[in-house]
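To start, the structure under review is shown below, and the notes come after it.
Note that one protein chain of the assembly has been removed; the remaining protein chains are unaltered in position.
Just so it is clear, A and B label the chains in written order, and each chain counts residues from 1 on its own.
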Amino acid sequence: MTTTENITSSSAADLSQALQAGELSSVEVTRAYLDRIAATDGTIGAYLHVDADAALEAAGAVDAARARGEELGPLAGVPMALKDVVVTEGVPTTSGSKILEGWRPPYDATLAARLKAAGTVLLGKTNMDEFAMGSSTENSAYKVTRNPWDTDRIPGGSSGGSSAAVAAGLAPWAIGTDTGGSIRQPAAVTGLVGHKPTYGSVSRYGLIAFSSSLDQAGPMTRTVLDAALLHEAVAGHDPLDSTSIDSPVPVLAESARRGAEGDLAGLRVGVVTELGGDGHTDGYEPGVLARVAEAVALLEGMGAEVRQVSCPAFDLALPAYYLIAPSEASSNLARFDGVRYGLRAGDDGSRDLDEVMALTREQGFGPEVKRRIILGTYALSSGYYDAYYGQAQKVRTLITRDFTSAWDDVDVLVSPTSPTVAWTLGSRVDDPIAMYAADLCTLPASLAGVPAISVPCGLSDGLPVGFQIMAPALADDRCYRVAAALEAAQDAARGHALLAGIATTGIATKENAPS
Amino acid sequence: MEFHRSMSTPSPKGQLTRDEVAHLAHLSRLAVSDEELDLFAGQLAAVLDAVAQVGKADVADVTPTTHAVPMTNVMRPDVARPSLPRDVVLAGAPAAEDDRFRVPRILGEEA
Partner (left out) sequence: MSDTLVDFDEVLTRYEPVIGLETHVELGTESKMFCGCSTTFGAEPNTQTCPVCLGLPGSLPVVNAEAIESTIRIGLALGCRIASWSRFARKNYFYPDIPKGFQTSQYDEPLCTAGHLDIELDGETYRVEIERVHIEEDTGKNLHVGGSTGRIHGADHSLVDYNRAGIPLVEIVTRPIPGAGAKAPELARAYVTELREILLALGVSEVRMEQGNLRSDVNTSLAPIGSLDWGTRTETKNVNSLRSVERSVRFEMRRQAAVLDAGERVVQETRHFHEDTGSTSSGRSKEEATDYRYFPEPDLVPIAPDEEWIEGLRAALPELPAARRARLKQEWGLSDTEMAWIVNAGALGLVSDTVAAGATPADARKWWLGELARRANDSGVELTELPVTPQQVAELAGLVTAGTVNDQLARQALDGVLAGEGGPAAVVESRGLAVMGDSDELVAAVEAAIEGNPDVADKVRGGKVQAIGALVGAVMKTTRGKADAATVKRMLEERLVSS
């Protein structure tokens, strides 16, 4: 592992081992990524902010500590990227919005502080749909991010900067956030592993809130083991987050390693009928359904017992989500009023405060954010609350009940992660409903707060397809076990990791395209 | 003080009018343009049509869900901790004066 190419295509776990063994220094690893970012990110557009000097300084500090013989954690010196929704002290944080342009926070998110304490090296902040609202990263106020598999296509969203960065070898791994699928769907369409943890298991302190009752941060990685390692590093109770679950960090990496051994004997797998099953195939691409069916067959081949499970309330997940998330967002985004930080527009002495606030928010927010604020304001209005927000919260209970009764019969539920592969840039921008449909499969787990992972299950038309594995609350380890088994079986059959195929597609041929 | 929401019936699905969108935009402090109003009214009507499906669910005796793992009584002890230095607090302010955040004149009543 000495060439830049090797460094930027290897798993974080392998980098960690090489660093611990002294085969590589953190500066070497970090520089390799920075070089590749300099060469390639003009095309990909994964990052909103990269501070090479700060990254190299942090890397150098880890190397120096290692040279002094200091006790370092396993992740020390491994670079990483954070979605720009994560608040980082002194480092620009925008959540993809003009309204926060130039803001340098005076504090660190809990997960950023944990990764810093673990000795990881922050490469930069990744692009995203503004305030995490979107499924294509096209709602970023700053730039377009391209899918490394085909740069005419979207990288998924809202964590599209993180997915593109990891898939394109611009970071070994990254943190994303998932409100309705924003880790899993971009991971799926870029051939990555992405896990949305049980709600409450990763601190939300310092994540710029979109929908408080749904937001969760999690790993976006090249391998299942990496995801488990990154998840373990950021998980655990945080007294600064009242919704944080006060229980020990689950053993995840060990589950991934065990899963990779390929023995799923006795595991009961439920295929969700409502998510692409019989009678529910509208909007699902045949290629996606075919890859998912093959993955299910692989699980069966490893000893899993597979059955169909019906979760009728899942049909209402999309409408419930598009009431709950905008409602909470309309309130969460009210603090962006131009008084304490961020943009202020029109303060020329001629306007009163209300006018300046309204102009600031008009100019600072993009159209999708405004649409959702208006929708959420409507859904919370007196007279409409019961019919919309209140009703949606009850539908949430019905979805949770479907999960709960499913757990009587199965250990995990599976489905496609997204009904389609990555679509071409611009093709859904003017059609919010079509855009929202990308979240069809990921929403139930978000609404119920249960863990769900997306793991690659092959290509359709040369583009990655994601396989979703959902588990009961706090049983994140099951997601890792099953995902690792699938990953190992597929890699063995293919002879290499799915991501290795990327070299022959998009990025290599379009590297020198004008950005 | 009124503690019960009025139970008026929502507009029929898909009937979010341009005027209603304008009112909601004002309530949300968004100085939307006329073009946006036209655009949003159409798009939101379609979205509302889709989300109104939640009304189909039979939710008699169903309690609303808020957290995957039900928790109560999460509290912290009453201990004072250091605050941020004032220069840090005001560093991000669009305008500051006399160690305070400066805002344009406020119309309306004193709260």
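To be clear about the criterion, a residue touches a chain if its C-beta (ideal position, glycine included) is under 8 Å from a C-beta of that chain, and two chains touch if they have at least 3 such contacts.
Computed from a predicted model, the values in this text were never measured in an experiment.
Engineer: Given that one chain is not shown, what are the shown chains it touches?
Structural biologist: By the stated touch criterion, the chain not on view contacts A, B.
Engineer: I'm checking contacts with the chain that's been left out. Which of A:S140, A:T190 or A:S327 qualifies?
Structural biologist: Answer from the full complex: A:S327 touches the omitted chain.
Engineer: Among A:F314, A:Y341, A:F365 or A:Y436, which one is in touch with the chain left out?
Structural biologist: That would be A:Y341, which touches the missing chain.
Engineer: For a quick check of understanding: of A:Y284, A:Y389, A:W407 or A:Y436, which residue touches the chain that isn't displayed?
Structural biologist: Only one listed residue reaches the unshown chain, and that is A:Y389.
Engineer: Determine which one of A:L207, A:L425, A:M470 or A:A488 touches the chain that has been left out.
Structural biologist: Touching the chain that is not displayed is residue A:L207.
Engineer: So which bits of chain B touch the chain we can't see?
Structural biologist: 1, 3-4, 27, 29, 66-67, 71-84, 86, 89-90, 97-106, 108-111
Engineer: For chain A, which positions touch the chain that isn't shown here?
Structural biologist: Residues 86-87, 93, 95, 100, 103, 105-107, 109, 204-209, 211-213, 239-243, 327-328, 330-331, 333-337, 339-341, 353-354, 357, 377, 380-382, 385, 389 of chain A touch the chain absent from view.
By definition in this document, only the chains that are shown with their structure count from here on.
Engineer: Provide the C-alpha centroid distance between chain A and chain B, rounded to the nearest whole angstrom.
Structural biologist: 25
Engineer: Which part of chain B faces chain A closely enough to touch in the complex?
Structural biologist: Residue positions touching the partner: 5-10, 16, 20-21, 24-33, 36, 39-40, 43-44, 46-48, 50-57, 59, 62-69, 71, 74, 76, 84, 88-89, 91-95, 101, 103-108.
Engineer: Going by the contact rule at the top, pick out the chain A residues touching chain B in the complex.
Structural biologist: Per the touch definition, chain A meets chain B at residues 103-104, 106, 198-200, 213, 239, 242-243, 245, 313, 316, 318-320, 322-323, 330, 334, 337-344, 347, 349, 351-359, 361-362, 365, 367, 370-371, 373-375, 377-379, 381-388, 390-398, 400, 432-433, 436, 447-450, 473-474.
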